[in-house]
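The complex appears here without one of its protein chains, the remainder shown in place.
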Amino acid sequence: MLARVANNLFWMGRYIERSEHIARYLNVNYFSSLDAPNQRSQSRQFVLQSMLFMVGDPEKDEEKTLKENEVLFQIGLDHDTPYSIINNIKYARENANSARDLISTELYEALNKFYHYIVNYSPENFVKSGLHDFTTHVMETTDIIRGKIRGTLLHDPVYAIIMLGINVERATQIIRIINAKYNDALNSQGGYEDKFSKSFEWTTLLKSAESYDMMRRLYKKTPTSVSTLEFLILNPNCPRSIMNCLNEVYKLIKVLDSTTKYNKNSTAFLVGKVRSEFEYKYIEEIEGDFQNFIEKILDDLSQISLKMEKEFFNY
Amino acid sequence: MTNIENKIFSSYQKDATLYDEIFDSEGQIKEVYQKLFSLYGEHSIKDYVNLNSKAKASFFNQGITFQVYGDKETKEKIFPFDLFPRIIDPTEWDIIEKGSIQRSKALNLFLWDVYHDKNIIKDGIVPMELISSSDNYLDQMQGLEPPEGIYNHISGIDIIKHNDGKYYVLEDNIRCPSGVSYVICNRTALKRALFGVFNHYQTYSVTNYAENLLDLLETVKPHGVDVPNTVVLTPGMYNSAFYEHSYLAKTMGVELVEGRDLFVENDFVYMKTIKGPEKVDIIYRRVDDQFIDPLEFNPDSVLGVPGLFAAYKKGNITLANAPGTGVADDKAIYTYMPEIIKYYLKEEPILNNVHTYHCSRPDELEYVLKHIHELVIKPVDEAGGYGILIGNKLSDKEIELAKNQIKATPRKYVAQPIMSLSVHPTYIDDSEEFEQRHVDLRVFTVLGKNKEFVLKGGLTRVALQKGNLIVNSSQGGGSKDTWVLKSI
Partner (left out) sequence: MSIEYTINYSTTNTYENIVKSAFWQFLILPESNKNQELVNVKLNNSLNVANEISINGYGFKTVRIHTKKEFTKLLFEATFHVIKNDINPYQFTEDNTEEIKLINNINYLIDFESFLKCTTYTKLPKTDHKLFVFDWSKTIFQNLQNLNNWVYNFIYFKVNKTNIYTTLEEIIINKHGVCQDFTHLFCAIARKNKIATRYTSGYLHQGNGYFGDSQMHAWAEAYIPKIGWVGFDPTNDLLADINHIKVCHGKDYQDCAPLKGVIYATGKNKTSHTVQVLSQQQ
């Protein structure tokens, strides 16, 4: 496979995954805030701030009143904001275009239809009443596309590279979401009942990661900071957890690099190292130094991405 | 008007001066179309409206589109596809196939000659000026031996049927002829829409193009290569024919590369893969001559590969088509095709050429200026149907303008009698009816070492505007599935 095309496929995976997480974050935070148990979490400004924080574009001026339709448009359908959902899908399709000869017609057709649907979505409608419809469509379609990736491609290096993109991005987005909600939980500590560890935001966080039901099934209790973070970061069986993503990335990188030779400079080595460090962490250790933990894992992921670029995508 | 008993054709307007592909001069359905005609009659026009919009959506969703660049945004358009197939009977096809091979071979021998001893010029058959004044003649190709002596591996020959019922060649395309992916997509789309009609006919498949192309390209691999590594070279995804490039790469099962994926070292060509450099032996390039190597040709080209030509000259790679083939598909060379065929093959041409007047010859120039209203004027160096003037469609003022243009640079123009392209019933969106529209046929021929292949189908292009004779997709043309019958 061509290095340039491999790079494009990696990014196709990343953009598809990214658009899904942004869409879900908008959806869950907007709609769960409507009947949140405290005033702070219900506040429109609070939710809009959180959305901008999650996409990496927080409003620095705390005095500024954010306008709902502007923020929604900016994150959803604005061609001029690089992180918008519409741009993510556009980039994903462009990347797929350059690799059309390698992917299945079915996968391409699904992505292409998705693109046309989003491009033709009326922005007026979206900000007025289409948020639920639009974000649901994005979430469902990204699932269909992942289904096409799994179900119609040869499980060869092409597949491995796309799935690498998906998993690296998933880990990154889950961390961003955790970080955003952690931030929200800190900011929404009000009266004696809404202490940080029992914040309503942990439920929203789990829902934003589509993991609420399974978490309840496992812990059988209202989510707290410790149980939520433990589940989303360390539980290897939770398909959205960082641990699970790292395990997947490790498996996939082995498809590309099948040598058994010891090579401390290889991407596979780095992934293995990060994964192993993670495996033996415990949640109290993380919670004690949360900001550093977040920075460290984001940095690890970007190092992995850079290393992959050098080793496989160098053209 | 003849009475046609078929409800979907109840309002089909027949112009008696035109040659209709499915009705004979008495208004009777031709034999090969009879079954299809009655099968189509089982549907109502509403069904066609419905099927037509489904077929369109299918093309659009599959991204079988080409880009149209506007001032503000790029639009994606589908190449309009028609639901009524064109049928060619085995006897007629036999002529087309043999004629196309004959032409491709003659063009190949001509190319070899003009890049070597130029005997055809020395023998006075073709004038020197045609070569020396052609921008498409590449000095760098002189004396170069392409692997197995093949220059025009892939030819697209444009054929029409005139109102005398005979086939004529209008143009030979031997640079990077495009359109073959539509042949296959049209078939797929028609099968999806009207699967019921196929089992009534014995039609040749068109899906074998890619494997035949790859087979034949592999017969002209560079010397000393055992199992050649083939790639398709595209200018990139913003090229209007990118879909076709990716389609060909995918169906041939080879890599689709851009210039920046390749590099040359010690006169060998490599592509950059995730496992490091991999040697490339055969390049089916869809990048024009001027852009393939900035060291030899256009120095500003970013689409090409520095050093590619030297690797080619050394015989380390095969380029298909060879650089410099453009000199032979020039419209001025076209007019010499009957002589070229006779000169190299010692055979009579199987397919007719349209008689051509050369404005560079004083007596013919005079004739052209006098009879301009009966002629089609073509600039010799424009592709894609641009700059063509049709004499009987011009106003007096335009005629004067055209005459002055021709007089100023006679060498730039040739003229031909206005050929009346045959018409074929075509489903028209606006009227929601079948109407007569002009059609031509592009036939794809592949030359390999002692082997050739003609795709049994070809691309029937339709001029969708009423009365229009120009079928190019860039000028608003559409296309039809084309059936070549194994037997009637």
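First chain written, first letter: the chains are A and B, and each begins at residue 1.
The rule is simple: contacts are C-beta pairs under 8 Å (C-beta built on N, C-alpha and C of every residue); 3 or more make two chains touch, one makes a residue touch a chain.
All figures in this text were calculated on a predicted structure; none of them were measured in a lab.
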item: Among the chains presented, those that the missing one touches; value: B
item: Contacting the left-out chain in the complete assembly, out of B:K14, B:K30 or B:K313; value: B:K313
item: Identified contact with the non-displayed chain, of B:K35, B:K77 or B:K118; value: B:K118
item: Touching the absent chain when the full complex is considered, from B:S132, B:S395 or B:S487; value: B:S132
item: Of B:E92, B:D267, B:E364 or B:E452, the residue in touch with the unshown chain; value: B:D267
item: Residues in chain B touching the chain absent from view; value: 118, 121-122, 124, 128, 131-132, 138-140, 142-143, 263, 265-267, 294-296, 299, 306-307, 309-310, 313-314
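Just so we're on the same page, only the chains that are shown with their structure count from here on.
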item: Contact footprint of chain B on chain A as seen in their complex; value: 1-6, 94, 97-98, 100-102, 105, 108-109, 112-113, 116, 157, 161, 256, 312-315
item: Parts of chain B lying in touch with chain A, wherever the complex brings them together; value: 60-63, 232, 236-237, 242-243, 246-247, 249-250, 255-258, 260-261, 271-274
